[in-house]
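Take a look at this one; I'll ask things after.
What follows is part of the complex, with its chains left where they were.
A, B and C label the chains in the order they appear, each numbered from 1.
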Amino acid sequence: AEKDRLEDGSKLIDKDTFVFAASGEFKPFSYVENDMTLTGFDVEVGRAVAKELGLEPVAKRIKFKGIVEGVKTGRADAAVASHTINPQRSKHVAFSTPYYYSGPQIFVRPDSKIKTVDDLKGKEVAVAKGSTYASTAEKYTGNIKMYDSDITALKALSGGRHDAVITDFVTGKTAAKEGFKIEGRQLIERSEQAIVLPQDNPQLLKRVNEALENLRQDGTLSKISKEYFGQDITTKPE
Amino acid sequence: MPSFSHFFETLTGSTNVFIDAMLLTLELTAVSILVGIVIGLFFALLKISNVKVLGYISDIYVYLVRGTPLIVQIFILYFGISGIFLLPDFWAAALALAFHNGAYIAEIFRGTIQSIDQGQMEAARSLGMPKSLALRRIILPQAFRRALPPLGNQFIIGLKDSSLAAFISMNELFNVATTLGSNNFDEMTYLLIVAVYYLILVAILTLLVNLFEKKLAVSDR
Amino acid sequence: MEEQKTIVRIKKLNKSFGDLHVLKDIDMKVLESDVVCLIGSSGSGKSTLLRCLNFLEKKDNGQIIIEGEEINPGTQDINKVREKIGMVFQHFQLFPHMTVLENIIEAPTHVRKIPKNQAVEEAKELLVKVGLEDKTDVYPSKLSGGQQQRVAIARALAMKPDILLFDEPTSALDPELVGEVLTTMKELAEDGMTMVVVTHEMGFAREVGDWIVFMHDGRIVESAPPEVFFSNPREERTKEFLKTTSLK
């Protein structure tokens, strides 16, 4: 897989564009409009980063579980797709500095007795394939269902399947607002989400981090956050 | 591409999980084919009945299944069935696959029933047998026998098709492969491993179907 | 012949397939214990007439009267009527998935509902009659054509019909196998079985037939006892037909 090499040593699929992946199935972080244009918080952050890098942004939809592989194999220059930083992923790809802070939450049907992680024991918990929530869930139960996307998992939950879903609290809240019969329970932990880059491209990582820093400084990041969530999730909570 | 030694290590290291998954795949396939046989027989009988409307119903069913991709059917049925009554996951997946297999099996039965010499029905009727009795005692037993090899083939096709149950969270072979693959960031190795499992299963089944076909041909009793 | 009962009476029977008028005003009578041989060239309607007699084809109009009762598929239970009318087909139509014995007892046990052991008993007697007592448990595919046809006759007899219909029972057979089937049929005739036989075997018709019916183009052209029919045909058509048929 041959990429274009820039003067500063960073490598891009095409020297004029910044191709970044997002799943499109993680509303409101990334989703598509009814005309299939990709949008959402992740996507807008990606666009802002591209602009900061002086490159043409190209947002590309890849199923979530294929994104890391996609970045590794050069199908995208980077992924702005709500990837939680964790050690397993760090072995295969590089992470930028976090661009938002969030955390997995337990979602259940309104009539459920499940309140905290301790109630999950032995219960059937669904998560999106390739997400870090699988390993989160493993800590509390042995009975895990894998779905292709968070929304499919929530949909199945709402329809009466399995006992709980662990997903990002913002995603769950949005689905509940859209009429899914679900409720959020315990917020399990805090997590940091970052842009994913290939490991063999340190120069690009450096430039992306610089770009993120600039966007933090000039308030662009928090502006995008407020637009999508009504609150700023881009600063580290105390 | 993974190195051969890495592939081999992963293959031997994962046999436990994969054998469980293989059993689930086989179970899913067997149940969906068996239920598919019931569905298929039902629609084949509708089709050969003298009531035109019933024939059309059968045609529409077959057309709907043959006219849309399996993955679309699986999603619709899985969520559709769920919307009506809540079946356990296994049964929801198995029924979705059975609905699909049923249309192909209906065509198999229709074909083999129509391949039975019209004279057999006439001979039975001329002995005073009512149509339903003649069908049950004379036509269907012969049609079933002829249907066995194509049913064997449909089993093999159904086995491969069951991989799509991965998308409705069945932990069958393909789902296990992609899950392990993405957890270990090593999709290729696990995909190749699961391909080996499928190849072996298909090889064994093909062998059985062929043996069986030969045996039927010999004992053309 | 006054004392003979009329088993079958056909009056003004008509049958068309679409535009093709296949049977035209057929009038016919079959008396008890008689062997009626239906002859005529290909396409003249012999099979269709026979099939109408067994209601495998639906007549367009006319009457079919069996043992004094007019039969109409709408009003009578046709299966009951069929129990009285056995049929033997050109291509035997044995049930290939059943042994010879199972073939024979199938209808008695499932239609006449007689006990299985009685049916087996009777079947074995019939097999002796057709000379196949050693083939009881064999599958049809293991039999020669002639043997298959004799089993088919036994199967029809097992329903104890009042009349047996044969549609060219020997024309699918190798020449050397024709004899055994004709012999069986002749024995049946001697036992007093009422039979209607569509055949091209003129020797058989002449020897065994009590009455010959000659059809041409959907009509019965001539109908007479064999002595008269073969030596002294009335109609031009009949003479022509007999000329083309080499009578050995």
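The working rule: a contact is a pair of C-beta atoms (placed from the backbone, for glycine too) under 8 Å apart; a residue touches a chain by one contact, two chains touch by 3 or more.
The structure displayed is predicted, hence computed values, not measured ones.
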Give me the full-complex composition, label by label, with copy numbers. A x1, B x2, C x2
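One rule holds in what follows: only the chains that are shown with their structure count from here on.
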In terms of touching chains, how many steps apart are chain A and chain B, taking the shortest path? 1
Return the chain label for which the distance between chain Cα mean and whole-protein Cα mean is smallest. B
Top chain pair, ranked by number of contacting C-beta pairs: B-C
Greatest Cα-centre separation from chain C belongs to chain A
Centroid of chain A to centroid of chain B, CA atoms only: how many Å? 38
In whole angstrom, the CA-centroid distance of chain A from chain C equals 83
Could you grab the centroid distance between chain B and chain C? Build each centroid from C-alpha atoms only and quote it in angstrom. 46
So which bits of chain C are touching at least two other chains? none
Residue ranges of chain B touching chain C (in the complex, touch as defined): 117, 119-120, 122-130, 133, 137-138, 141-142, 145, 220-221
Can you list the chain A residues touching chain B in their complex? 65-66, 68-69, 72, 88-89, 91-92, 126, 129-130, 134, 145-148, 155-156, 159-161
Show me the residue ranges of chain C that touch chain B in the complex, using the header's touch definition. 54, 56, 79-80, 82-83, 85-87, 89, 91, 93-97, 106-107, 110-112, 139, 141-142, 155-156, 159
